[in-house]
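With one protein chain withheld, the remaining protein chains of the complex are depicted in position.
Right after this comes chain A.
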């Protein structure tokens, strides 16, 4: 449809440029015709003024003489030019008619965004309703977590933090992540998410508080890609470009196959490379595994800034669920999903997820603390 309209407009433009070809040759007004007409008109004005007694006979005579002189001069001038009118140059016109749309299309194809739809405010009621829903869910989740005498499960706080992050409420996100960061069960991901939230809340600057979180994250898991990303950003902001670059490249090279966060890495590496005249890298090809909510994935999302308010908690949970369909052996994944369902007050699904985790835990040593956690949770849910 949009391309049809573009074609139509282009045809109109071509028609406009070619239009003079349709005109008859004779109707060109020359100076020799136009100027005497005006001067003759002025002559008549003088006559009328004299008739009305506005000017005297002598004044009228003088004025007439002057205008006559002008008429003579004009006729002389136009005779010099007479006969020079040509009607050739049609080819040039056709060339222009071709060139004009090429210029317009050339510009538009580089600068236009034909793929972006229009969205009138009135047509976006559903989106607004969804956003309201997320806000309501976040409030609900927070209330439950705060009122929980045990301080609320860490997974719940993490979920809340991520939700806030996506809503653009970065300060609240930092608060939520920090609850978990102070706990024993804080993982490397907890700290990298905290680091990210702190940085985003400070206009993307890795302030010392964020740097502390990065260090903790790397301490717990030196291979955490999100933590490495922000570590690199920290060095970049200290103008240690080379170090920032090397950090990303060496982490990228550790991976054998494609993982979603690589896209963000490659983008950032090449951005640094372009500014500092360093070699660019290519995205390692490989099977595109379904994207899961990895920390770096979230980092990408928040890099896009307010670009993804439309995505939230429920879609995150369902993404996790989808991923687990394909990777049913991810014990921690099932635990997180079960927790999320609990928080969302969907006990049936929570029980189902805990059962999956329980089955996987069979293979773990009996001393694994997660066994007890799952048992306790199932009891609470009455499953």
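The definition used in the following text is that contacts are C-beta pairs under 8 Å (C-beta built on N, C-alpha and C of every residue); 3 or more make two chains touch, one makes a residue touch a chain; residues count from 1.
Definition applied: contacts and distances are computed from a predicted model.
Visitor: Which name from "Transglutaminase-like enzyme, putative cysteine protease", "Cytochrome c biogenesis factor", "ATP synthase gamma chain" or "Multiple sugar transport system permease protein" does UniProt give the chain that's left off?
Guide: From the listed options "Transglutaminase-like enzyme, putative cysteine protease", "Cytochrome c biogenesis factor", "ATP synthase gamma chain" or "Multiple sugar transport system permease protein", the omitted chain resolves to "Cytochrome c biogenesis factor".
Visitor: Name every residue on chain A in touch with the hidden partner chain.
Guide: Interface residues of chain A facing the absent chain: 1-2, 5-6, 9-10, 12-13, 16-17, 19-21, 23, 25, 28-31, 33-35, 37-42, 44-46, 48-49, 52, 54-55, 59, 62-63, 66, 70, 74, 77, 81, 84-90, 92-93, 96, 99-101, 103-105, 107-108, 111-114, 116-122, 124, 127-128, 131, 306-310.
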